[in-house]
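Only one protein chain is missing; all other protein chains are in place.
Now for chain A:
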Amino acid sequence: MSVPDVRSWIDRFAELVHAERDRLTELDAAVGDADHGSNLDRGMKAAAAAAGELGDAAPGELLKKVGMTLVSTVGGASGPLYGTLFLRMGASLGEATDVDGPAFAAALRAGLVGVAARGKAEVGDKTLLDALTPAVDELDAVLAEGASLSEALGRASTAADAGRDATEPLVARKGRASYLGERSAGHQDPGATSVALLVAAAAQTL
């Protein structure tokens, strides 16, 4: 994959977030402070625009730009979390101009590790990790079978959706939702919902 592919991925994610903005905010209203959709929409609009202005940069540089833009424009916790995801992906890809499947998977893994460290969270805490972790695991496993990146991302997206759905009965242990304790159960996690859109966007464009 090259820069135009990465740009399409970012643009597609921004479109999906925009389309799902109200739904994400609605989910956040149940367990948080009702701003996930509006915050991430504002951030991804700015990030897609910044990526568009970057010209001939390498994929890694473009992802770093996306991360830095999110950090400064989202405002809520998803700013440093998504920001870290993209910044670590960018650092993992480095200067490479053409990125193959394993390199992309390794970058996404680096992003996942970064987000977990930033939020001091783990799988089962009812966070975006619950969708992103199974997606990255599936991506690695399918690529190891020798499948194409496109096919692997399709299966990773299915895994992300399943992980997202599985957050519903969980009791939140991180973030604002954890203030609710047991009452956070019965609501799908907004962060897991948005990160499933990120993986879906990758499956549609890469």
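Throughout what follows, a residue touches a chain if its C-beta (ideal position, glycine included) is under 8 Å from a C-beta of that chain, and two chains touch if they have at least 3 such contacts; residues count from 1.
FYI, contacts and distances are computed from a predicted model.
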Protein name, per the UniProt record, of whichever chain is missing from view ("Peptidoglycan D,D-transpeptidase MrdA", "Potassium-transporting ATPase potassium-binding subunit", "Phosphocarrier protein HPr" or "Acetyl-CoA acetyltransferase"): "Phosphocarrier protein HPr"
Per the touch definition above, residue among A:Gly60, A:Gly83, A:Pro134 or A:Pro190 touching the missing chain: A:Gly83
Selected residue (touches chain absent from view) among A:Met68, A:Val113, A:Ala166 or A:Leu180: A:Met68
Touch criterion as defined above, residue of A:His18, A:Lys45 or A:Arg176 at the omitted chain: A:Arg176
Chain not shown, touching residues in chain A: 39, 68, 71-77, 79-81, 83-84, 118-119, 175-176
